[in-house]
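Below is a slice of the complex: some chains, not all, each in place.
Residue numbering begins at 1 within each chain, and the chains themselves are lettered A and B in the order written.
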């Protein structure tokens, strides 16, 4: 961090709080913190401040993605690709996570919440980035999902168990499950409590609970179970509260979503995923009245059409009750945050897709947040609301709003300077001029510093 | 029914209530009812009564099996065999059910509770037997299991969906699901209520609820989910209470068993099946203190050894926590009833087994109740307790004890006369001399009247 202050002047400021844009505005930061932000006329420039000319530009907070997976990508982890990806990069998982965190940062996302990953590896990458040993978006990590299995369990690529060495599949599953995997569903509550307590002691930032199961890809889209009894869920939440980490819930049905709201979850992951069932009215009211933040996953209309044309099963997620649920929650003024479930797929896997599936893909990091904000505006948000949902709301949901999420005095100087107005057209969020993270301009062109997953298929040597 | 009374005299009476045997005793029945039962000295023989010399014999109530499946057999329905069996007998399901009911009756079981079957077909067979149009053990039927799928769903032979015509698999699944299958797990509670209400209107005798899932064979033995939220379960139980039918629960874990007890289920099906987890102490207390009857499924030591030698996965069900749970509930004086989950497998499927797996198989109707009583004595019951568990207790659990289950005045004259003492050796229950059902001696040799499933493999013609 530099000691001299930096001032962006003459800019149109969209501060992430939902307030109307201020123009002309000046934002000043020193070290990693914002020390002034407001109407140009109201801000006194520090002497010797480095000036950045913001005239004709727009300044927003750094994006915060409330749901990513920096290792691998769920669309491929639930199917073929799991063995190949994990075997290829085993031994280098931390590097791969950092590569993903850099690709994200390159595109203006200064903080991510990683909600499922190899536990030790994501924590190691988090710590390395925090320590400045490595570069990338700031990471807060859940590690395992309580009650969910690893990549080779029935929650993901179950068939893969029989297509690789057992030593390998067991080692990988353990890395993701960390003792709180799907086997917890068979245990009595006292045992679950002990396991979760041990798990929290690893130092994760969040606790994600599989309120409903995740085996639909293996047993069909027409069933959805509750992983735990209500008593067990209460036990798990108690432990999280005791450890003072936010609680995330994974739910795939209206009833498990309802249960999640009852549990007082901080974040309802993919709250619009209800196995194609529209929300009952009472549930909408309960969500809107609750303190829970709904993370919605969304696909914009163009991409949905592309998925349909390719016969991709995921096309259904872009319409029907899924999209309707998004509209209903927006209409009900529910608290909504951005999350994309995006990951970093291999070049080979992307090559298997049709262009319509691959281009502007909502589950590939780098562009996922652009896709999300665009789709949310389609579903009824104002552009300002979409920006807040992708910045300050995520910070609030995860109780990190003391530090990040808006352009306000005292916060970390995570900023994105744009060349075009995102208020006029939300797609202008893509027009990034400069990304500042912790008060420093990011050398975007240099990222990722090491291309592994995103390198072109190597001539095999 | 004959109008003349019949009197069995000089017999040792074990009346099913758990009382000590009475000897010499006389039991008199007229029409289908018992009109006297007690010490020989206390009973006045009606004039013209037909006398049956019971000297040197033992008289017990007809067996009542609390859990059978008269069509197919679960061990084969969860795996290969489903298509073959159901395609072969489609169009003749009622006949096959009657064949099974006759094999059961031949071996002294005068009443069965069928807890999963093709709904219309089991009800038709029930009605035909009740009307005297056909012969067989008296049937009370649950039909579908609320929340569980049909034979080709992920609850059973999921792979079978891709190995037969879709017209066929869908038709079969619908016959077993009747609108209350696994799709219910995705629906909100109001919709579940409507579906269950419609289902009960079909005239089933029992309502069985899948409190936990049944997909372990497809996704592994190390997970077990709850099918429904607690709110949905309450809704389902409410509907059953309103319709005045007993509630059965299917559970496979300690937590789902706990939930089942909380729901006030009348019968806890395979209460000892807990995915290999021993009961927590509090759960044992809760079961013992509850009004619920625990149906235990048991494998005796000899057969368990045979399964082990054959490498059959089911061997685990005969030992470990499964057997320990049986012993614990017996020791805690919990209310226990016989249920075997037995069905009527095809000759071909039995031929695939080793002799050690096939002989005295606990899941093949005909001998399953002998196996059960023998195994329960191994696990700690007295012989008299085992007999009560296999007769009056079942009737009580299902609230049919006004009619059946014991040798008491006013009850239906379902009786089994034995040539050897089951008190001395529980295996003597196999020494059947005569079976009376509704006051009539059963022509055991004539059963089944038509061998379909149990006919020897036909030379293909």
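In the analysis below, contacts are C-beta pairs under 8 Å (C-beta built on N, C-alpha and C of every residue); 3 or more make two chains touch, one makes a residue touch a chain.
Keep in mind the model is a prediction, meaning the values are calculated, not measured.
Sequence-identical chains make up the whole complex; the displayed set comprises 2, and the total in this structure is 4 copies.
The rule is simple: only the chains that are shown with their structure count from here on.
Taking CA atoms, the transformation carrying subunit A onto subunit B includes a rotation by 180°, reported to the nearest 5. With centres taken as mean Cα positions, subunit B sits 51 Å from subunit A. Contact residues of subunit A toward subunit B in the complex are 149, 153-154, 158, 182-183, 185-190, 213, 215, 218-220, 222-232, 253-256, 258-259, 274-277, 280, 283.
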